[in-house]
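A single protein chain has been removed from this complex, and every other one stays in its place.
Presenting chain A:
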C-alpha cells in the first residue's frame, strides 16, 4: 500500500486535498479565533452548507459524496480496501487509461455522476459565497472546497482527453471492429466515425486522388504483413500493482512469475490484460 502511494508519478496526481493543506488548517483557525466570531467546527459548517442550500432533500448525501468523503478518505488512507469514493475510482480509471495502450471501457456513470455533483457543488459554493453571514473561516473552507472541485475537474478533463487521443489514433480500427463499439460512449463512437471520415477525406484530397486507382485504398496490407490500419500494440509494457494475489503468469521466455498481493511489476499488457479488466491489478 505504502509503496503504491509513494510512486512519484501517482503521488501528486491522485486527486486528494493537496498535501500542504491539512497543516495549514489549524494555523488558520487559531489565527481567526481571535476575531469576534467563535470558531466553527467541521460539522456545523457542513450543516450550514446544507441549511443554506436545501429545500432539496438529496443535497446532504451528494455533498458528502463529493467532498466530505474526501476528507474522511484522507484519514482512512491506510485501509483503502474500504468503500471507495467516486473520485478515487475515477482516479484509478484515469491511471489505467493512461497506463495502457488499448481501448478500455468508458466509465460513463462515474463521469456523469461526478459532473452532476460538481454542478450542484458549484451552486452551493456560489450561494454561500454571496451570503453575507458566511464567516471568514467558512470562506477559507470554501476555498478548500473549490480547490478540490478544480482538481476533480482536472481529473475528468484529463481522462476524457486521454481517451480521445487513443480513439483518434485507432479510429479506423475501432470503426472496423464492431466488438469495440460497446466500450465507447455514443459521443465517442460518433467522434471516431467522423474523425475517420475527416482524415480519409484529407488524405484523399491531398495525395491519394492523384495516385493510380489501385493505390487509393485506406486498408491495405503491405507485403511484410503491416496493415494500414493502426491497432493497439498488446505487447507494450504496463506497470501494475497487485491489489490481491493473481496466481502466476507465464512470460514469453517460458518462465513463471507470481503476481503476489502488494507487489509491483512491469510486464507486457497482453499477459495481464484479464487482471487489469477485472480490477485485480491497478495500473500505475
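Just so we're on the same page, a contact is a pair of C-beta atoms (placed from the backbone, for glycine too) under 8 Å apart; a residue touches a chain by one contact, two chains touch by 3 or more; residues count from 1.
Please note the rule applied: contacts and distances are computed from a predicted model.
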With one chain of the assembly withheld, which option in "GPI transamidase component", "Trafficking protein particle complex subunit BET3", "DNA replication complex GINS protein PSF1" or "2-methoxy-6-polyprenyl-1,4-benzoquinol methylase, mitochondrial" matches that chain's UniProt protein name?
"DNA replication complex GINS protein PSF1"
Just name the one of A:210, A:253 or A:278 that touches the chain not displayed here.
A:210
Among A:103, A:128 or A:156, the residue in touch with the chain that has been omitted:
A:156
Chain A residues that touch the omitted chain in the full complex:
12-13, 15, 18, 115, 118-119, 122, 143, 146-147, 150-151, 153-158, 160-161, 164, 168, 187, 191, 194-195, 198-199, 201-203, 205-208, 210-212, 214-215, 220, 222-223, 228
